[in-house]
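The other protein chains are all here in position, but one chain of the complex has been omitted.
As written, the chains take the letters A, B, C, D and E, and residue 1 is the first residue of each chain.
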Amino acid sequence: MNFIENGDVLSDIAQYLAEDIGRGDITTQSTVPEGVRGMGKFLAKEELVVCGLQIADAVFQILDAESPGIDAFVNEGDLVESGTVFGSLSGFADVLLTGERVALNLMQRMSGIATLSRKFAEAVEGTNAKIVDTRKTTPGLRMLEKYAVTVGGCKNHRFGLDDGVLIKDNHIALAGGITKAISSAKEKVGHLHKIEVEILNWAQLREAIEAGADIVMLDNQTPEEAAKLVEMARGMNPNVLLEASGGMNLDTVRSYAEAGVDLISVGMLTHSARAMDISFKIKTV
Amino acid sequence: MNFIENGDVLSDIAQYLAEDIGRGDITTQSTVPEGVRGMGKFLAKEELVVCGLQIADAVFQILDAESPGIDAFVNEGDLVESGTVFGSLSGFADVLLTGERVALNLMQRMSGIATLSRKFAEAVEGTNAKIVDTRKTTPGLRMLEKYAVTVGGCKNHRFGLDDGVLIKDNHIALAGGITKAISSAKEKVGHLHKIEVEILNWAQLREAIEAGADIVMLDNQTPEEAAKLVEMARGMNPNVLLEASGGMNLDTVRSYAEAGVDLISVGMLTHSARAMDISFKIKTV
Amino acid sequence: MNFIENGDVLSDIAQYLAEDIGRGDITTQSTVPEGVRGMGKFLAKEELVVCGLQIADAVFQILDAESPGIDAFVNEGDLVESGTVFGSLSGFADVLLTGERVALNLMQRMSGIATLSRKFAEAVEGTNAKIVDTRKTTPGLRMLEKYAVTVGGCKNHRFGLDDGVLIKDNHIALAGGITKAISSAKEKVGHLHKIEVEILNWAQLREAIEAGADIVMLDNQTPEEAAKLVEMARGMNPNVLLEASGGMNLDTVRSYAEAGVDLISVGMLTHSARAMDISFKIKTV
Amino acid sequence: MNFIENGDVLSDIAQYLAEDIGRGDITTQSTVPEGVRGMGKFLAKEELVVCGLQIADAVFQILDAESPGIDAFVNEGDLVESGTVFGSLSGFADVLLTGERVALNLMQRMSGIATLSRKFAEAVEGTNAKIVDTRKTTPGLRMLEKYAVTVGGCKNHRFGLDDGVLIKDNHIALAGGITKAISSAKEKVGHLHKIEVEILNWAQLREAIEAGADIVMLDNQTPEEAAKLVEMARGMNPNVLLEASGGMNLDTVRSYAEAGVDLISVGMLTHSARAMDISFKIKTV
Amino acid sequence: MNFIENGDVLSDIAQYLAEDIGRGDITTQSTVPEGVRGMGKFLAKEELVVCGLQIADAVFQILDAESPGIDAFVNEGDLVESGTVFGSLSGFADVLLTGERVALNLMQRMSGIATLSRKFAEAVEGTNAKIVDTRKTTPGLRMLEKYAVTVGGCKNHRFGLDDGVLIKDNHIALAGGITKAISSAKEKVGHLHKIEVEILNWAQLREAIEAGADIVMLDNQTPEEAAKLVEMARGMNPNVLLEASGGMNLDTVRSYAEAGVDLISVGMLTHSARAMDISFKIKTV
Partner (left out) sequence: MNFIENGDVLSDIAQYLAEDIGRGDITTQSTVPEGVRGMGKFLAKEELVVCGLQIADAVFQILDAESPGIDAFVNEGDLVESGTVFGSLSGFADVLLTGERVALNLMQRMSGIATLSRKFAEAVEGTNAKIVDTRKTTPGLRMLEKYAVTVGGCKNHRFGLDDGVLIKDNHIALAGGITKAISSAKEKVGHLHKIEVEILNWAQLREAIEAGADIVMLDNQTPEEAAKLVEMARGMNPNVLLEASGGMNLDTVRSYAEAGVDLISVGMLTHSARAMDISFKIKTV
């Protein structure tokens, strides 16, 4: 029972097919004889982390309940070189042609996120920091994109606004200060939720820890500043978790990891990953 | 009556909000007093083409039917410099905070596509070629992304598989050749549809034109090859439309335009545009 | 993969069943023992073209996933005489009784359209004209009705307002003339769409062809007038398609075909076809 | 609070618009300037009973929440002569054009049913018989069609299989006879439901009345046979209601009414009414 | 074909699962290894009437299409003693854990209603009165709750406002009296519906019977008053059905039955039945 078997994901995929197919694939219907069978091969046209095999399966199974599923030559999450045929799929030729674009659109995007995530995960290898994603996902695709992040070896931050308390500058201002915001949140949210607070400087950090924040997000600090804040925070409460955030990229991320934070959130994992180049070549059989 | 007023778009946006909010924005609900009003400012943190103002409006209006709408200081499609505050929105502070992320996720993505589209459109300025998008869009967001392409000054190719006949290599192989594929399509599709055929070389191009193709897509040609094929095609039928396709980027696109094609399709407009950096700063009022 | 396997069609049929069954078939539930099996026979009570076998199948399969499907003694589209039993279906007696009305309502209506379409197709046999339907379909049933038209041997015009450009008198008036309307449409719609224009007289026809119309609809002309317009149009552009339209019936349609038009659109195929008389007699087995 | 304000009806109409408009009215969008206002006039091109004014209103209000609604010159249900302009509607020209076909498709069909119903109602005027409809309605449109029947002056039979007990030949056979079927139904259905039984002859009629049927449907009798059965039935139970059914038309219906039945069910009211000819002429204002 | 196979019921259950599972069962997913199989046993922790076996089956089948279904050791509707294991279910351990709460929530509530209904049915045993439920059901669960009522041995009153005419004090006041209300209802509702009227005293009862009420509901009478009204009513019309209503409980219900009414409606069957205590113990296998 994984999230892909979830009814919502399947109904989303059916909607994606409807978006692309509309009233029918008039090219295929008017040129391809019914009943002809074919086989398609998934080819990586650049180095990439394979992601979305089950999702692509679902695309074709919605079109043809008898679809046998992709015969995968690698595992979800494997890094493959350019030129690798990583899977094949048999089926009615018209089904393969009609489903191709949606399957590829999903897989190319998910593989793009997984590939980028892997690079970030590798960049901090050997440190104690974990890379986490953000809520800067494509509207409608959050579950798929957060899954791709984990396939690439990173972790997930909140899945939504109901999935954790993260008090930011605006909340602090409106609540009347960090202490008030934290105590109000502690009073009102369920006992299973921790409290995270975003801070900009040492004064805020100290107030947050004193007020009982479980996690503190150091926003837009240099690695050097972050290192100092980490040291001072740990001095106050060795159990507090520390997260660095703000404009991370592959060049800078390791220096934050080495500053001693526990978590580094990276928006570009999902908002700006490039689609990987994957093709699906069909032959009749 | 534009597409944004379409019920489907609004219900999609409501779904995006549900995806992010889930059972409720527990941070805002537990820290921000009810009834406090605020104003948020949309700030471009890099040079970008503004796109998605009405979509962002819709986000907030779904949360609060009395939302006054964004007070925009520029027009949809305007290019603004980094540092420009291009709009503001008043409302209940909790509404602004809860809707912020979805509004930005949409606007940053749409502005990313519009900005990249504008660059492509400028790259072919002065030629007869038009840049068109592809079906390589984010599943679920096709209407919004194709709209962003036009805001950036490019044109739309097919909206879906029912929206035009585009006979590709697989169709040709399965139909038993270009001539058979074209005549079968002409027989079966409605009289309002033109027929486009993808070809790889001169022999195929000639066969396509002889069989009555209205448009021919020159796939994966060099600019020089494309120029030759264009010349020979025009010699056979001056009315045939010619489209170049395959791995276009900002460096190469103009040489294809100068090769004389009518259309150049660019997948990366939608599958790999980077999100623009836009922030939404809220103040109480 | 035909349109009946489309998820939307199945969900529409499920809705039709819900409309008829509501909270339950209280007559059958209170009089027919559970588990009794029966067999129903589809009987044509007048001469008709059989249409809707797969649709009727779907009705019963929604009620009972194990339904074996109709055992059809004829093919979809066959003309059968009054008194012909053209298919039978086994199943639980309660399923047969509960699904009967919806299955017949669909099949009688579809067979009515197919039967009438066949008469129109026969009426123009031997000419170059094809009969096409219109958008004057029953709201909600367009896909089924347009399918029935093809089963009867006619062709489909546009499936919807997004499926082709057809510029009518109102568009012309609002655009500021035929030439302006055509050039505006050419500028704005995708390159895969042809342009059809509705005209009332020779002056309009000439302007439309000069402005580059691909198809011209001759509205409300006598056959004689149509013949003249066809001749003059062909003189200007031998490739232009010509369509006759307006109040066609079985008595007049052939004279339009003989006037030389390519297409004749007939609204009554879908808006006024009479339901065929079909009964479904059930016996226990 | 009438049925047209029901959320389901509005959502059905929105679906009809989606069926017709798809991704957009490309003709209107590419030829008609935005913001131009117009006025359309509803013209009866034959004598008809006007039906569907509120439904047509709803069509345009879904497209434009500010639509003022039809300015009707007659009442719903009025008989108007050919040539009558019976209503007008102002609005944005593009809205009027885009909504026209769905509004007319609904109104022409509903007016067709209302007009035919009125003829049947007039045919039995002065007798004690009421004309009732059947479940032979267009799938998806039952509420609208049954409403149109009442606008034409007839009555509604069951709205669905849950809305009344009507024991037919198949139920009788499967239950093991009329007496068993009636007693089983009386035992199992709620105390607010009457029991109607379909019979073919005097023996069945007698058994039905003895078993406590509240209503008896005389199926496929001649008027003379019906008159005899009515007399004998009334002799047994003066309160039993009697319904005639089977192949009624405008020529024969009065003779059944004069045979003394209380109800006459007429399937063709809904399954074979012809669409009325109504046009919608738009002018700019 | 029973109501549980109805698509609406299944989609409701899927919604209940979505309500509980949200984005995923994070406890099970993070602690239970995938692929481990288990068996759960349903244990009655107090004496109860078992109700909801098929519904619980459906819960697990939605999570795992291969779920074998509950192996039930008793029949739906059986009374079991405290301590009885009445069924078991094999499956993936994670599926059993994730579905447990929704299955129990439904079954405990349905068994609660069935158990209470059985007590009421037993309380009037030997009299001519039947216990019926009301429309005081849990919003969204009416079909399941009314089913549970019958499993406990009672009968169903109306399923909704469209399922029968029940004229209450407010209707009478607004219609201008009992006689007017009844005659208006007789005129307007379909011929298959009986008319029930709620009355408070003998004057109203007499008027209702004279006006042709089929059923009369005696509201808020003592058993003695009810007995008198029954006698007088039967004197006027021996066929009229009489229903007692208002604040019934297990102590008082038999005295109403003995007063001679045909029906006694009991709101607490559905609005205040206590959930039965049922546990589901899982073991690995």
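List of remarks:
The rule we apply is simple: a residue touches a chain if its C-beta (ideal position, glycine included) is under 8 Å from a C-beta of that chain, and two chains touch if they have at least 3 such contacts.
Everything quoted here is computed from the prediction, not taken from an experiment.
Although it is left out of the displayed model, the omitted chain contacts the following shown chains in the full complex: A, B, C, D, E. Note on the undisplayed chain: of the listed residues E:175, E:200 or E:227, the one touching it is E:175.
Across A:162, A:198 or A:277, the residue that sits in touch with the chain not pictured is A:162. Interface note for the absent chain: among E:135, E:206 or E:228, the touching residue is E:135.
Touching residues on chain E toward the chain that is not drawn are 12-13, 15-16, 19-33, 36, 38, 93, 97-98, 101-102, 104-106, 108-109, 112, 135-142, 159-168, 170-175, 181, 184-185, 187-189, 193, 271-272, 274-275, 282-284. Seen from chain D, the chain kept out of the figure touches residues 1-3, 6-8, 143, 159-160, 163. Not every partner is drawn; the one left out touches chain B at residues 14, 18, 23-24, 34, 62-64, 92, 94-95, 98.
The rule is short, and it goes like this: only the chains that are shown with their structure count from here on.
Chains that touch both chain B and chain C: A, D, E. When each chain is reduced to the average of its Cα atoms, B sits farthest from chain E.
A separation of 46 Å divides the Cα centre of chain A from that of chain C. In chain D, the residues that reach two or more other chains under the touch definition are 22-24, 98, 159, 162-166, 193.
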